[in-house]
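Excluded from the complex is one protein chain; the other protein chains are retained at their positions.
What follows is subunit A.
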Amino acid sequence: MTDLATRPAEVSALRRIDWPTMIRRYGAAAVLALLVIFNIIFTENFLDLRNILFVQLRQAAPTAIVALGMALVIATGGIDLSVGAVVALSGQVTAVFLLDGVPPLVALPIGILVGLAAGLFNGTLVSRFGIQPMIATLVLFTAGRGLAQVVTGGRIQTVNEPIVEFLGLGVIAGLPISVFSLIVITIAIIGVTRFTPAGTKLLAVGGNERAAGLVGIRTKWVKTMAYVVAGGLAGYVGLLELGRIQASDATNAGLNMELDAIAAVAVAGTTLAGGTFSPGRTIIGVLMLRLLQNTLVAHGIPREVAQIAQGLIIVAAIYLLRRSRDAR
């Protein structure tokens, strides 16, 4: 799709079909297609529109939104381990405010602000202080969830607020809110990265930070912004997840979501070294991993087996990434 950095490589790839690269790029889509075909044949009611939109896509959408932010950060050569904890923190802070009677019009934006602030914190540590992204984001990975548990006192409390119920069960244009949000966010991100200089700058920083700096790109600012966007998206997903379970749950909200997002980016065939950004393939990666899990669950196979299957697919993706010619 919008695989900006690999375009020059495509010219040489035209001469002869480079199978590892093809599989790396479109393998996730092919597995997704196979899973869909399998389900159409073997899973009752799979093609039901309600199932596709309100079960499969709705379950995948929050992770997909987080994965888009993760893909942006990975494009700069970074990684953000904190997004799952930020999902928890933003949702729990919002829940606590709502339970205290703060109006939703104030409480919901606060959740997104929490996410943006977390992203700014991560981005500042990485770009201004030069701390390794994995270490810098580890700070909020642990402290973020701890803070979420502190603000809620570790309790699960139901939030009876119409707006929260709307976020979880509401429908816009025939779509669940989370699916609608994913579409809007994807269009916005593709628009900005393809049709403004921001996309070129992002990939330049990820591809060769020093060279990007030499041609006048404010590399620190670009990197910080990637983390801020990822944090803001995680903050928004925190609200969606709050709507979904309609209760505060600091322990489990967003749990392992950062790993699912990284897995989706890897399965999508994006190198974790930076310099490539492919939102479409990232979303396909999320959908594929989610449908894999749901297919196994629907057919009564234990969740542990689904996790092993996911691990094997990630190994295959990494192997193909190494074999592939245009991934450096």
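Observations on the structure shown:
Everything that follows uses one rule, which is that a contact is a pair of C-beta atoms (placed from the backbone, for glycine too) under 8 Å apart; a residue touches a chain by one contact, two chains touch by 3 or more; residues count from 1.
Keep this in mind: contacts and distances are computed from a predicted model.
For the chain of the complex excluded from view, the name given in UniProt is "ABC transporter substrate-binding protein" [choices: "NADH-quinone oxidoreductase subunit D", "Homoserine O-acetyltransferase", "ABC transporter substrate-binding protein" or "Dihydroorotase"].
Annotation: of A:120, A:272 or A:298, A:298 touches the absent chain (contact as defined above). Considering the full assembly, A:252 is the residue among A:132, A:196 or A:252 that touches the omitted chain.
Checked against the hidden chain, the listed residues A:109, A:154, A:197 or A:311 yield one contact partner: A:154.
On the side of subunit A, touch with the chain left out of the figure occurs at residues 43-46, 48, 50-51, 54-55, 58-59, 84-85, 138-139, 141-143, 145-146, 149, 153-156, 158, 168-169, 241, 244-247, 249, 251-253, 255-256, 294, 297-300, 302-304.
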